[in-house]
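A single protein chain has been removed from this complex, and every other one stays in its place.
Up next is chain A:
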Amino acid sequence: MTKSDEVQELISSNNDLRKKLNPANEKYYSNLLIYVRTAGLFYDDYEVESKLLEILQDIIDAQNDGSTAEDYFGQAPTDTANQLTASFTKTSLRERLKFFGGLFGITAIWTLVIQMNGQEQQLNLVPFVLNGIFMMVLIFAAFWLIHQTIYSKIFEHKAISFASAWIVSLLTVVIFTAIQFTKPAMFNIPITNNLIIIMNSLILIGSIVALFLIKAKWRPVMIAAEPMIWVIALSNIFKVYAPTSMSKTILVITAILSVISIIWFFSYFQWNNRKHQ
């Protein structure tokens, strides 16, 4: 069993065991879990998950003996969590570079697909860089925000937490859209039809191969995103071959399939999350 499989096993045991907690203890423990998991991106996963499962098993014992999670673990869970995270082993520089590389790789493929979907037969390098940087900032910001607000009383109000989630999502979409239009002419690279076909075919094959090679932890993200990649890549290929009279039909079919794949993306995520709760 690889270390990543072991981590996966700890996480799924944790998901199963959490169901044994009563509502009050579940809330207490889930907050702690989120607080610890969002403390940083570069802690040793095995150590973090092993500690979280250990605490969960002990809280369940305490619950069986008639104590609450708060009685057992204390009124200052963040103090304990901060002490624990401060001593977690950090991942190596190699692991971190692998993470950033993977992130840039995925956003690069995604940027490529979007740019080839445009009418101009050229690529622009700037969105490749900006998308990668923004994605990184987004992930760090999301972790930081959740970590800071999980114990905040203000965000317990449903309306406030809903509104802030909307504002953040909207801002993300606006910035991402703006990036796609940031194309200074000096960074343009012309592409031929042949290149469009080769690259889109590679993306199609690559996305299927990646489905099998990707770490189990990230597989749901891949399954969710897969139809979106297929729809855009296939439409890019068809556009090259189809006669001009067909271009409108292709555009309409692409639009419909894109909407379906976006619905699939969110439905799959929701279904997958529910399965683990």
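Everything below uses one rule, namely that a contact is a pair of C-beta atoms (placed from the backbone, for glycine too) under 8 Å apart; a residue touches a chain by one contact, two chains touch by 3 or more; residues count from 1.
Rule of thumb we're sticking to: contacts and distances are computed from a predicted model.
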item: Among "ABC transporter ATP-binding protein", "Metalloprotease TldD", "Transcription regulator PadR N-terminal domain-containing protein" or "Monovalent cation/H+ antiporter subunit D", UniProt-listed name of the chain not shown; value: "Transcription regulator PadR N-terminal domain-containing protein"
item: Among A:2, A:83, A:177 or A:194, residue touching the chain not depicted; value: A:83
item: Positions on chain A contacted by the hidden chain, ascending; value: 9-10, 13, 16-17, 50-51, 53-55, 57-59, 61-62, 71-74, 76-77, 79-80, 83-84, 87
